[in-house]
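This is the structure, below, for whatever I ask next.
In this view, the complex is presented without one of its protein chains, the others remaining in place.
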Amino acid sequence: MSPRRAHNGGRIDRSTTLRFTFDGTAMTGHAGDTLASALLANGISVVGRSFKYHRPRGVFSAGIEEPNALVTVIKGKLREPNIPATQIELYDGLAVESQNRFPSLAFDFGAANGLAGNLFAAGFYYKTFMGPVAGPLKGTRFWMFCEHFIRRAAGLGRAGHEPDTDRYEKMYGFCDVLVVGSGPSGLMAAKHAAATGKKVFLAEQEPEFGGSLRWKSAAIDGRPAADWVAATLADLAALPNVTLLPRTTVWGYYDDNALGALERVADHKAHAALGEPRQRHWTIRAKDVVLATGAFERPIVFPGNDRPGIMLAAAAARYATEFGVLPGERIAIFANNDSAYEAALALKDAGAEIAAIIDVRAGVSIAARELAREAGGELLLGYAVTNTSGARRLREIEVQAFADGKVKDGATRAFAVDCLAVSGGWSPAIHLASQAGHAPQWDEALQAFLPPAPTQPWTGAGAFTGAYSTSAALGDDIAVSEPEIEYEPAPVFEIRPTGKKSGKAFVDLQHDVTASDIRLAHREGFQSVEHLKRYTTLGMATDQGKSSNVPGLAIMAAARGLPIPEVGTTRFRPPFSAVSLGALAADRHGHFKPERLTPMHDWHVARGARMYAAGLWYRPMIYGTGGETVEQAYVREAKAVRASVGIVDVSTLGKIAVQGPDAAELLDRVYTNLFSTLPVDKARYGLMLREEGIAFDDGTTWRLGEHDFLMTTTTANAGKVMQHLEHYLDCVWPDLRVHVTSVTDEWAGAAVAGPNARHVLEACVEGTAVDNDALPFMGIVRGEIAGAPVMICRLSFSGELAYEVYCGAGHGQHVWDALMNAGQQFDIVPYGLEALGTLRIEKGHVTGAEIDGRTSPRDLYLDWMLSKKKPYVGSAMVDREGLVAADRVRLVGIVALEDRPLQGGAHIVERLGEEPRGSIGHITAFCFSPALGKYIALALVKGGKARHGQRAFVSDPVRNRYGPVEIVSHHFFDPEGSRMHG
Amino acid sequence: MLIPCPYCGPRDLSEFTYQGDANRTRPNPMSNDQSAWNAYVYERVNTAGDHREFWQHSGGCRAHLAVVRSTLTHEIKSVAFAREVAK
Amino acid sequence: MVEIVSPLEPDYHRGAHGNRDGGSAVTLSETQPGSIVQLAAWPGQDGAMRALVKTVTGLDLDAAPGAGAVDESSAAFGFAPGRWLVVDQIEGLAETLREKIGNDLGTVCDLSHGRTAIAVEGEKAERLLSKFYALDFSLAAFPVATAKSTAHHDVFTLIQRTGADRFDLYVYRSFARSFWHLLCASAEEFGYTVE
Partner (left out) sequence: MAEYSFLSLLRNALSGNEDWKPAWRKPDPRPSYDVIVIGGGGHGLSTAYYLAKEHGITNVAVLEKGYLGSGNVGRNTTIVRSNYLLPDNIRFYEHSMKLWENLSHDLNYNVMFSQRGVVNLAHTPAQMDEHARRGNAMRHEGGDAVLLGREEVARMVPGLDMSARARFPVLGGLLQPRAGTARHDAVAWGYARGADRRGVDILENCEVTGFLREGERVVGVTTTRGEIRAKKVAVAVAGSTGRVMKLAGIENLPIESHVLQAFVSESLKPLVNQVVTFGGGHLYVSQSDKGGLVFGGDLDGYNTYAQRGNLPLVEEVMSELLAMFPNLARVRLLRSWGGVMDMSMDGSPIITPGPLPGMFLNCGWCYGGFKATPASGWCFAHTIARGEAHPLNAAFTLDRFARGILIDEKGQGATPKLH
């Protein structure tokens, strides 16, 4: 016998047939089915294999708590593993695979693990696999050999290697009241809040609103519960202040009522609509939150409790009522509370035969007796299920008398059933509350943890608070007709038959943690909840122990002889249920970081520039022409600069407007050198330190007016320098009248460098002279190029006669074109970062590779920039013993004594030995110097200048490059600066 | 976290940059008292409880804020412009 | 004057795009104002600075944080303590303001090239922007003419609501194209028109 579709009933649309495949087998279902209900309707009992013992497992629940029926959803080349079949809405064309089986679901080699169950008990891997202490498998080798196989056997579904090309997006929502859960109490909470005009969000993790009212038999206001739900929903949907969020799981409760929620927008469709995201990740800011998250039914732990066909009682009822599916033909009920009696009746009404109702309690309520009578079948009070049998599906259960928490010795009765519906009581879904609350409170009557005292503004409603009945959820104003059952369960969590050898009793179905594993953990001292969890992996599976936590705790409490609350509960952390990584990355999946482009970007690309990611910016590295290597390209470009003229895009330099009467004073304080003495229309090179006396950033600052400076920073540090200035102005020197504004994007910058640079400017600049008198070294003039206003500063990073031409960014390309035109007669060459680097290395100028956050100004021989006339940021600490120690690494030049390239990150040693040892420093930047005709580098080396003229060796073991070098001054080329002053 | 910026109103944590312990006072710039500088730059009270700290509303008005916040619960007790506190 | 080249140019495709089932629920456009100028007042000079804005542009700003004003050709709003952005169709506003401001009032910083102005308009404008910013875009929380400074990850943005269903965004020029791509992609599901 197997599960099947009932002849009638359910809220599915029987007129719509949907096709799907399970492990390649074609099946059909109806609109409104979940994959779980459709599989049951198709008679499928075994849906997956368990984690450790690879036991066959079937559908166990009807909701998000499903531990067993996990599948992989296949969409084209994309795989989505580990999705509970209970959470998958059926659509036409759905394709799924079962998991953790080899070669097939029906026959799985891994099931052999089950034969050695005692060997694989909790913690077994800590006690073995250490391997021999000597020989070829010593150290970690033996373990790694074993691990290889363990890893393959472990794991559940298989993820794909194809990039996920679906869209994910982010959404920020703001509301007065967020109601989480749309069962009776959630609907009422939303209704009440909406009536007061508040902005209400109602989030429901399932596709339909209504929660338990969708499958419970209660009548509300004299009509079926489902009708009441429909009417209430229609009212809510009509209100402008209510937002309904179906398929939306609120998974995280963060500080200040920020809640993370996952909306599954298109998962239930074969194809998302154009532009529609697959999933949307919400951050919801709610003034108040109502948690109406309901409760999870718990199983009872007994031998053989994992066979396909055994499921939670309410789930069985839900399949019958909501989906028109019979989980079995002949069903037994096993319970410690009244709620399962309602399920019994629902199953009977749907067409199943109730074989027996087995209850551990000696007596039950009148309402329960009445339900049992209606459902039919034998009522066995004071009995428990003590064993089950059936290979791939439940065939028979064994029942024995039970009293005082113990199985009584005596006769065993057997019932042939194909389904056992189990209820071990209910646990409120306090997960979100626990993320935003203190420790949960144990309720002795309900045998459950009730919500904790909140640490954030939320209130609870309905079953979440332990008020399980529909009438309690709806409040006094609404008439509810439902059986008056008692939800208080008997405190029975585990059935332990004595004497005979019985099957495994599972606590955590997904992780195959058994009751004896918990007792073993107890025996070995892993008794605190956290130790229990970590040692046995109880509750660590994808269902996060939603149904296993309390039974596990109860078994440990029994072993320790303590009441459950003294053993404690684990704290629930986000997420409440698994959330796709794509949704959390949202729009950054596929667009990790924005691209920052200079005004001349398109020109560079069109000219074949190889672009380099510099932080978020893109900068030309070389403008390689066909067949050129990188080295050939930059050497050609650098040579052209030294021979005639070149042009480089410097728009990415950080630019900060420093304005106000105290602007010069601010600069004096943040730079090591003086700026208050700088005349208007002049620029000066400045160095900034951190408070610790370590070099921070450098750049030129231009005085455009008495109270108006334009500071430039390195590309990399632009943001940091801005924050540095803002911090001092706000927190340390609030009395300074200075405004700082980022103007990096306002200006396009082009540096024109080379002996013919002035001629290029002369050919295109209007409105100002650019000769040596009008524009001396570090002078600034304003004029126009091709009608666009420009500002020109004569400064040099290359050691050549050079100018930086700044114009409005929107004119950048226009001015660049004009400069290129003017330069044509001088064979002007655009150059990239590599040539820029080459030119500066030849001059010994430092950049980020040398100002690496560890070097002091003295290390870089920039002591001359440390003003003695004034304090500045860093002045008080720059002379500490550690910063002036003799063994610090300091800036030097390196010349390769062989015609072979040097490389960044290579180390310098005094002598080469068998093994690389005795590093005295490292290369920070390198190039082939066209000016010197040699491979050269800058390096930070212990002793610095004192080593000039010494022979040393480059030692680069990671690139296997060793060879002789000479340590020289870092000023390789034109040390007097005659060229740039010319 | 939601930080109530005195200019912008309550804003999401993602708009802010933490700028560290605000319990420290920068020594007189002329001072060469190394222990005072060491305390300013390196020492922290690292309070377990209400902590004075700076935040910059870097993804907003860019003002630095002087915030008192519990390091045990993340609850924000007070917020003011750092400029006004520094004066 | 030389024309200011838009950073969006190669990827600015006028016309209707995206899912057209529901019509075009949002309109995107680059407004290309002639002037975008930051005014920053010294402490105590806020009132005088707002008076200056009134004199030069005719726009009336009240003292509340983020307060703004809009007319056909210009807009102004506060976006930080003592700071305003003034936007005008005409070029050269920075010069005009600079001449009038003097040292005691505050400073003028021309950002006409450095910020790119994008208008988002239509019934889905609030929803579209809610995908980017942790802000409540409802009319009650974000009234017409007011402004907010915010950021979408690395992209710093000033936003002024210039109509019941219209927002003017000012982003850094260098980020504008990348931001535009994302804006268009996010508007696809509604259907959008680039004007």
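Each chain gets a letter, A, B and C, in the order it is written, and its residues are counted from 1.
One rule holds in what follows: a contact is a pair of C-beta atoms (placed from the backbone, for glycine too) under 8 Å apart; a residue touches a chain by one contact, two chains touch by 3 or more.
Everything quoted here is computed from the prediction, not taken from an experiment.
Shown chains touched by the undisplayed chain in the intact complex: A, B. From the options A:Trp143, A:Tyr685 or A:Phe777, the residue with contact to the chain not on display is A:Trp143. Note that of A:Asp92, A:Glu665 or A:Asp852, the residue touching the chain absent from this view is A:Asp852. Taking the complete complex into account, A:Arg523 is the one of A:Arg523, A:Arg951 or A:His981 that touches the chain left out. When the missing chain is restored to the complex, the residue among A:Asp33, A:Glu65, A:Glu89 or A:Asp166 that touches it is A:Asp166.
By the touch rule set out above, subunit B reaches the unshown chain at residues 1, 12-14, 17-18, 20-21, 34-35, 38-39, 41-48, 51, 53, 55, 69, 71-74. Hidden from this view is one chain, which touches subunit A at 51, 78-82, 116, 118-119, 121, 124-131, 133, 138-140, 143-144, 147, 150-152, 154-164, 166, 168, 170, 252, 254-255, 258, 260, 281, 283, 435, 516, 520, 523-526, 528, 530-531, 534-535, 537, 540-542, 544, 573-575, 578-582, 584-586, 588-593, 595, 612-614, 690-694, 848-849, 852-854, 877, 880-883, 885, 903-907, 909, 915-919, 922, 955-959.
We adopt the following convention: only the chains that are shown with their structure count from here on.
The set of subunit B residues touching two or more other chains comprises 12, 58, 62-63, 81. Residue positions of subunit C touching 2 or more other chains, listed in rising order: 134. For subunit C in complex with subunit B, the touching residues are 65-66, 79-81, 83, 134, 148-151, 156. Residue ranges of subunit B in contact with subunit A, taken from their complex: 1-2, 12-13, 17, 19, 22, 26-27, 29-32, 34, 37, 40-41, 54, 56, 58, 62-64, 66, 73-74, 76, 81-84, 86-87.
Subunit C makes touch with subunit A in their complex at residues 1-7, 10, 18-19, 21, 38, 40, 42, 103, 106-107, 109-115, 130-136, 138, 141, 153-155, 172-175, 177-179, 181-182, 185-190.
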